[in-house]
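The other protein chains are all here in position, but one chain of the complex has been omitted.
All chains are identified by letter, namely A, B and C, in their written order; residue positions are counted from 1 within each chain.
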């Protein structure tokens, strides 16, 4: 990859602030201004705040007392011209992975917390080589998993709240959605002037549900191109070559699915001319859905439709 | 397809009984006895009780007052030698679809009931040709959807309950799981002597979640081969050439996902030698999940792992 | 109290059948026929099947392998003249408590299963004297709790299902509702000829939610008077001198609350002349609700309105 992009660095760890980097909010001063159309490469923190390395797992960092607030983002980034009611379009051009990533079981966290009888903390470092995560099992097997690098936490400022970066919502945030990957376009609703964009929490690969609460957590360099549309949307949307997708978050999980399907019906009606109840019926035959995650403050579902059905 | 199999017919509609055909139960006399190893072809009712045809939609049948209990099964079928604590293995050899199927929006039913502002009843007949469902949209488009024939309702008798066939559970039932398809093996826990197997509600194709409450509902001829294993399982499992899968049902939907993932971890530990918390962590990186349906009395999730990771 | 009532005994333990006594169902032969207007005294089993006594706790019975199916009911009792579409009215005349009752923590059961770090089984016998339960705490305190005897499991047969007695539903069942007490009237929808009534699981006292999964579980003699009304209801209702109440069960718990409030609005509209949205608004100011239980297969909420507001 040739990086023609302007580079935006992450802060040195000592300068990370829970107030400024662990929320998406309208209060913090932007760290950069970007023009629509510009391509930039942004360095991101892993979800543990950058403490994980082959020499020190998250578990060891916790034991040393080194860990601050979790899931810190690089931002806020001010997008010139963005104003409330616009849609921010983020093309994901590239995600450059490091040589390793970390996965942790954290007591009090994870989808099976209280459902299994083990729940001791555990951290494992996996190397990443030739687009494979090398996973060494506890029973002596070495497994290669194809990487699918994607951005776990990506969003804009809410209109007046400061929402913790562990939470997903209509503003984006910690959606942990594997479809926000290289080649896809993410649509986000703009709530404040400049959008105040932030991102972090890249995953080298993740299973549906992210059930132990973490994936292969990495720091990464992410190359993006921004543009603006003057229509309003209610929840994040993604588009790939093949699919249109809506991403909604709620509890219980069925409400996330209902919201995502309702958004997808809205999209079909507004942009593709479908009749409302006919779209509902057709999705009952042809839609796909993904459980993104069931570990964060709200749970996330992606509803999908193949574009081949839309002409 | 050459049918060497013994044939089991469905009853004439006049003989369908809500008590006997709309529950899986230990009370009804078996209609047939099958030996392990035997291949049989079983005719099934569509979910509307066989009233739907190109000349009469479900909606028209309801208006005429013709509709009895929904989702009636062919059964009970007694599997020789099956006893509580065994596992019944059902190989799905073939599913022979008819020329059309029906899809309905039914007021008071469906995942978006109360979430959209339309909710009038609606029925649509779609023809099935050359492994395609021909869907005619209300805005004048003709769409071909590849069929994926599968058995929506399939299960065994509970130990002492009579569970309505609209509900899924540990005994199987209305799981609406598109992975119970040709070429896959379904594992069901045996609760009573003879297992007392029943099935119906075949779908020509279905989207994840079956959101309007119905798919392409068909009557069909299903060819199966049965065998027995002497180990016990807690919830239905499916195996394809490529994946191992667990199917669990609960409300809210996240509990179905938690149950399915816990079952999958149990399977990895018991049969493939994984360490418990390592399996949990690995699934967080590599598992797939499917939302089968969010419209029945309990909601259903399938948790999946690619067999390539299991040696 | 003078018992003029006919007496219906519970079966000897050896004759209890999971199939017949652990479901409410239309399959089992009635044990008695009762005429409307007749007062009867019915002996009931405690939820553990009668194994608990000061000499043997539930825990000890489990360790000896003595325990069969849980929560067995006395029934079915055929109510002469009851037919589908009627409402069965059950006046609770008296509940005669024994000298002790049992409370258990059962692993895998209880509202805080997986939420506390203890979850060893535990059984405690409490004596009942002068309308007080005498509770001896593990830290050496003796506490008297006023008894509130009520019927935990009470219901009629579903139309064609056999529903386990551990579950509540539109047919009644294991509602664990402390308002089904002496002096109140319970209304149940009749689904089959004769109603096929059953009851058991009396509690000497219970907290809201029944959070550890058991209350003070007792065998008891319950005196009832039955009558019939020819209107249909959708869910159980209760009436005391002071309140009208609806009892609904679902998961998640908010759906039980929504159902119960919707039923209460229906009651206000149909019998007391309220305008629908005005009833909704008024309940937002003046209703009471009780969390009956959050431990059974469906959760139960009681919605209540003081009769003084109804003229």
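Just so we're on the same page, a residue touches a chain if its C-beta (ideal position, glycine included) is under 8 Å from a C-beta of that chain, and two chains touch if they have at least 3 such contacts.
If you're wondering where the values come from, they're calculated on a predicted model, not measured in any experiment.
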| item | value |
| --- | --- |
| Absent-chain contact - pick from C:62, C:89, C:112 or C:182 | C:112 |
| Touch with the omitted chain, as defined above, among A:144, A:161 or A:193 | A:161 |
| Residues of subunit A in contact with the chain not shown | 18-19, 22-23, 25-27, 69, 159-164, 250-252 |
| Interface residues of subunit C (partner: the chain not displayed) | 103, 105, 110-112, 115-116, 118-120, 122, 124, 133, 135, 137-139, 141, 143, 145, 205-216, 251-254, 257-258, 261-262, 265, 273-278, 280-291, 294, 299, 301, 309, 311 |
| Hidden partner interface residues of subunit B, rising order | 113-115, 252 |
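Keep this in mind: only the chains that are shown with their structure count from here on.
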| item | value |
| --- | --- |
| Overall pattern in which the protein chains touch one another (line/ring/star/complete/other) | complete |
| Chain centroid nearest the full-protein CA centroid | B |
| Intercentroid distance (Cα basis), subunit C paired with subunit B, Å | 34 |
| Gap in Å, rounded to a whole number, between the CA centres of subunit B and subunit A | 34 |
| Distance between the centres, which are taken as Cα means, of subunit C and subunit A, whole angstrom | 48 |
| Subunit A: positions in contact with at least two other chains | 115, 252 |
